[in-house]
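Working notes for the structure below.
With one protein chain withheld, the remaining protein chains of the complex are depicted in position.
Note that the chains take the letters A, B and C in the order they are written out, and that residue 1 is the start of every chain.
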Amino acid sequence: MQRIGVFVCHCGTNIAATVDVAKVAEMALNEQGVVHAEDYQYMCSEAGQAKIQAAIKEKNLTGIVVCSCSPRMHETTFREAAERAGLNPYMVEIANIREHCSWIHKDVEEATKKAVILMRAAVAKVNLNAPLKPGESRVTKRALVIGGGIAGIQTALDIADAGYKVDIVEKTPSIGGRMSQLDKTFPTLDCSACILTPKMVEVNKHENVTIYTYSEVEKVSGFVGDFTVDIRKKARSVDMDKCTGCGVCQEKCPSKKTLSEFNRGLNTRSAIYTPFAQAIPNVPVIDRDSCMKFQTGKCGVCSKVCQAGAIDYEQQDEIITEKYGAIVVATGFDMIKLDNYDEYAYSQSPDVITSLELERVMNAAGPTKGHLERLSDGKAPKEMVFIQCVGSRCSDDRGKSYCSKICCMYTAKHAMLIRDKYPDVNVTVFYIDVRTPGKNFDEFYRRAVEDYGVNYIKGQVGKVIPQPDGKLLVRGVDLIDNKQILKEADMVVLAAAIEPNPDVRKIATMLTASIDTNNFLTEAHAKLRPVESPTAGIFLSGVCQGPKDIPETVSQAGAAAVKAIGLLAKDKLMTNPCTAHSDELMCNGCSQCANVCPYGAISYEVKEINDHGVRETRRVAVVNNALCQGCGACTVTCPSGAMDLQGFSNRQILAEVDAICR
Amino acid sequence: MKYSYYPGCTLKNKAKDLDAYARASARALGFELEEIENWQCCGGVYPLGSDEIATKLSSVRVLNEAKEKGQSLITLCSACHHVIKRVNDDMKNVEDIRTRANNYMQLEEPYAGETEVLHFLEVLRDVVGFDKLREKVTNPLTGKKIGAYYGCLLLRPGKILEFDNPENPKILEDFIRAIGAEPVIYPYRNECCGGYISLKEGEIAKDMCGNIVDSAEGFGAQMLITACPLCMYNLKKSTDEALPVIYFTELLAEALGVKGEVDNA
Amino acid sequence: MSIEANEEFKPKIVAFCCNWCSYAGADLAGSSRLAYPADVKIIRVPCSCRVNPMFILRAFEKGADGVILCGCHPGDCHYSTGNFYARRRMTMLFSMLDYMGVENGRTRVEWVSAAEGVKFSTTMNEFVQKIHSLGKNVRLGDLRCRN
Partner (left out) sequence: MSTLNNQTEQVKEISGVNPLKCMKCGKCSASCPSFNEMDIKPHQFVSYVQNEDIEALVNSKSLWKCLSCFACVERCPRDVKPGKLIDAARQIVIRQKGQDYLSPNEIPELLDPEIPQQLLVSAFRRYRR
């Protein structure tokens, strides 16, 4: 017979304003096994925890129920408190009367009734709880960072500096990511390459860092502390050890018609290429889809001109299998496709470009060598129009529901840079709101208006109308003047929404990390655990978690690194004791449980069984507790009812069902 | 292949040629337009109010008629297409309208948007296929530079009409290519001609049509084609026929070599 | 008695939510203050695949008017494949329950991610409304044996 204590938290007024907490405590005393019940203002506070601990000791409690916030919030807190008072932590159950009750109901009577029922279910469950002991698992002291942009680079550097081995897997031929495509950065107008390339060099030569470029994560298995990952190193067709990076092959390559990914398709590159001059590694790859040698068998120029003999047409993809203790996702973003926004004539006119394309146009290494010119005729523009919020803040199915966060600032940057370098160019920005929270951000935007004379018009653009003479007629609205505006422009720049890299969904699935409807990875807690995935051992760095600018990305990258280091610093991890367990007397060895187990945690042993005096040799299931993650698939599939899940046993869940339906 | 066909009032009167050329072309292309019996006027504009039922019933009747025959319903006039397609969408997706309309109609089997509504152009694109059409052209209109004028009603709201990309359509351009001519793409091709406003506010329509024709001419169009009698009226009237405006079916019939049958009939 | 007949119908609804997605989605509905009726009581399970058909039968046996099972979206299961098992099992179970007299409307499977507080709340509102339209679950008299 259990001796159960029930502790009802007011959570200030969060619970107490809608739930009669005293009544819940009073009702608890009527429940089976309950010998103690009390309510208190903040159970999670030190005083609250002391009350729990005192009651455990004084009343010899064998189990407790805390009626409070979500177990996702404070289950660990209360388990640890109970453990310090000598109670097995798995004898603690939480009744969630805040998120699932007081916060969503208004009527006190109704909410109190529900809270009582939730309390009863938890008491019914804890009556059947048994003490559980976590096992231990080892920690592989190596981290994997997926994505080699500024987020991944920073995370890798921080982990490596702490003395742990880190591998970066980058899909493209070079690390650097989106930041390498930017010309200048706000709010200080630093040259992007000038601040990024030193970091790229640093991470490249760090003794603890291994970089796999032109590579992708192919398979992930295992769990926190002990992941096993297959990395596909795509065939580069160039021997990385022999190549000196002289660049002759790229010069001589006769196939130069492929659109440059790095320059956003605004110009072309050769089939053998490095994305940009400062690429790391400075070793080209052959894009086999555009290479004549691979497509027609005739060519081989690069091989002939390579003094180092580094070209290797026979190279094959290579699979590298490595073990990791922690994985950081830093897969970044791309701009949305503008197929749904043809009213802005993006697909009709080469002079309508996205902001990222403008970065390339403004960049000295870009398609126009840094000269601001129209891509249609190479003429210098006199009138430029920027359109904000293209595809952001939409509740229709054309765009994204969120604010992309960086556009207001980079548009102010572009406007300012253009006015600075080309004072005779007029710049007009159509905006809905200018959002500039951030240190020195609003000042930056105001400088664009006040010092550089950028014309900000509050109102959206309805249509961009290409004219026969090549100009663009922009039809917008000025909401302050209440006028429709027709403005002739030479170039139009669209602040297209950003979205997570489309590959992230595949990666999230491999990692079993949660992802939201916008393809952003979900954090374990929006405020308190913003760089951790709910899946243990998976950490989030950069825009894969939500829109952010460079300073924010770098801080989050550091935070993710610290969390990963905290994990790697441990030698052993406690494993979840809520694992499956088979009753060998009931097991008939049918193998169905092993068939559904996603972890291969179930094996079979031939054992001598004493079944009520009858000794028999039987084949029975055995669960490896280190591998079992406790999903419970086997418990339902088991035809004989031998398999059960500790902590969520059939009897426990049935008791909860009974208590709710009582 | 047999289709139910809804011509609409205007095609029986001021726009007889739009209809006649379509029928002749259909025959030449090997499909048959079976006119719905006793059809009534669609009303010309789609009633936007969510509480409008009675004004949608004539469309429901036509749709149900096609359903009973087991045929898709072909329309030609942009306005009729717009109204019937949207009413069909209501019948399919808006429970309240479906229930109330069916209560009025007292059909043996309730109508729930089963009929497929196709514009004549969609049949050319999706059933006949523009490549096939090109093969059947006997009299290609080589060298003609033609601007397609879409207007509003075929394109918007795009989610319901599902006709083409409402901001950058290409079905008429593809059609123009298929009959051997050269399409002229100009940005005003999906802008409004003024619609019914020309009845009382001729000046507004004049401005709008002026923009359309100027833009088309500026990009080199020698003529405009349309599927809508009202667009044609506005474009002609408001711009003193600066550019010839003709129905796309007339060009189709010409390209297929059946224009004479109609003109001499 | 007439008073009883007029008494408002308060359905008993059991919601099984997986710990990783749907339970977190319900938490988010709570912290976003997205109301749904108090008739819904949530039981936390590690994964939707932990829900044994027996639990659902037991709920109806004990007088539940509706049972809903929520899990991660297909492909997003924390345990990779658990929700696929759940989906298959529930399809079988629900058709059997329908045969036994528990209408299909009283049972439901819904995928709710940790970020979908709004979806959780609207789903629960819809489900409760559906149960209201079906009324009290009286057809299971046989199973309950009136004990």
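By definition in this document, contacts are C-beta pairs under 8 Å (C-beta built on N, C-alpha and C of every residue); 3 or more make two chains touch, one makes a residue touch a chain.
All of these numbers come straight from a predicted model, not from anything done at the bench.
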| item | value |
| --- | --- |
| Partners of the unshown chain among those that are drawn | A, B |
| Given A:16, A:108, A:132 or A:394, the one touching the chain that is not displayed | A:394 |
| Residues of chain B in contact with the chain not shown | 8-10, 13-15, 41, 43-45, 47-51, 55, 77, 79, 152, 155-158, 166-167, 191-192, 194-201, 204, 208, 228-230, 232-233, 236-237 |
| Hidden partner interface residues of chain A, rising order | 343, 389, 393-396, 398-399, 432, 458-463, 475-477, 479, 482, 484-485 |
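By our rule, only the chains that are shown with their structure count from here on.
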| item | value |
| --- | --- |
| Contact graph of the chains (line, ring, star, complete, other) | line |
| Centre distance in Å when chain B and chain C are each reduced to the mean of their C-alpha atoms | 49 |
| Rounded Å distance, chain A centre to chain C centre (Cα mean) | 30 |
| Junction residues of chain C - those touching two or more other chains | none |
| Touching two or more other chains - residue numbers and ranges from chain B | none |
| Chain B-touching residues of chain A, taken from the complex the two chains share | 341-343, 345, 347-348, 397, 463, 465-469 |
| Chain A residues within the chain C interface of the complex | 70-73, 96, 98-101, 103-107, 110-111, 113-114, 117-118, 121, 508-509, 512, 514-517, 520, 522, 534-535, 578, 596, 598, 629-633, 635-637, 645, 648, 650, 653-654, 656-658, 660-662 |
| Residues of chain B that touch chain A when the two form their complex | 159, 165, 167-168, 185-188, 215, 218-220 |
